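Questions regarding the structure given below will be posed in turn.
With one protein chain held back, the other chains of the complex are shown just where they sit.
Entry: chain A
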Amino acid sequence: MTAIDPTAHLTAEQIEELGRELDAIRDEVIAGRGEKDAAYIRKVISAQRKLELVSRGVLLFSFFPPAWLVGTAGLSVAKIMDNMEIGHNVLHGQWDWMRDPKIHSTTWDWDHVSPADQWKHSHNELHHTYTNVLGKDNDLGYGIMRVDEDQKWHPFHLGQPLWNFINACFFEYGIAAYDLELGKNLNKRRRKDPEFRARAKAVGRKIRKQVLKDYVIHPLLSGPSFLPTLAATFTANLVRNVWTHSVIMCGHFPEGVQVFERRSIKGETRGQWYLRQMMGSANISGSKAMHFMTGNLSHQIEHHLFPDLPSNRYAEVAVKVRALFDKYELEYVTGPLPKQVFSAWRKVFRLSLPNKKPKGTTPAREQELVAA
């Protein structure tokens, strides 16, 4: 936690005014949602399916190295699209307004080992409601890392660069375990809880299906290309995992992003909630292709302000949001992907070591968003 509250200069009225201005941005997009947006998501979904189909087709001949390369690259991109621009956003309800039962948060399933409903609970509900609140938002460090100097250091944290690396490689499994709250639920008593068992079973089912598909059926279909196809799907999953992990780390970990105390959100107003989202998120700058491949989570700040607006609108929203940051003299944390990834990793390393308790942080209210 920074010792200085970067929002201290705002009065309570200003914060509420900021909230109203953000509401107005949101209303405008909602009023303008229409045919073009619907066509966009349909096009992306159909492109993803075709790309996956073609890539898997090419992999049937993956004993031939160029085919392996092309197929693996295609499948990696297809998996990233499925995960990011489509899965993450559909499951947020961003496209529910279309009333198309095939593209709806209640029916969608993704190529991911965490069942959609479990992910929706831990992500949409816990993470998005309690963004960056220590002890409430477990996305901060996923329960295995120390992400703020004020958190108590434990020798376990010495290993966190390694944990983070392993988590990156097997990110979807990490997410599934996290959605299951595996750490907490593995103790003897909780393990038996029927609700936990049902959820664990659902995860098991998804893992079985995905493993069967990626590592048995498709390789078998490839016949003589069995091993290369196996390697290709493994690689594609690895690429997807590392990519999404990197993108997601950039959302809340880079330097400059604020972390909040549990008590600071008591009685939070709408304006304060918005402000917390603004200060607790960070963007990635870059090209259109970059935004697309991150599922527009490169506009993490905008996404956190308006998690249910269609992702294709975040770019235009960002211009207006940024103007508000300027107006209210707040820091808009953004940068190119390598810089943000580096910044996040540096923090992971730095906080793996103990630090002096930051000076001057009396248990005062410096992190509270009630600035006035």
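Definition applied: a residue touches a chain if its C-beta (ideal position, glycine included) is under 8 Å from a C-beta of that chain, and two chains touch if they have at least 3 such contacts; residues count from 1.
Operating definition for what follows: contacts and distances are computed from a predicted model.
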Missing subunit (named according to UniProt) among the choices "NAD-dependent formate dehydrogenase subunit beta", "Chemotaxis protein CheA", "GMC family oxidoreductase" or "Stearoyl-CoA 9-desaturase": "Stearoyl-CoA 9-desaturase"
Contact partner of the left-out chain, one of A:Leu186, A:Ile217, A:Val319 or A:Leu353: A:Ile217
Hidden partner chain, touching residue among A:Met98, A:Ile144 or A:Val203: A:Met98
Interface residues of chain A (partner: the chain not displayed): 23, 27, 30-31, 33-39, 46, 49-50, 53, 92-93, 96-102, 104-106, 109-111, 120-121, 124-125, 128-129, 206, 209-210, 212-213, 217-218, 221, 273, 307-308
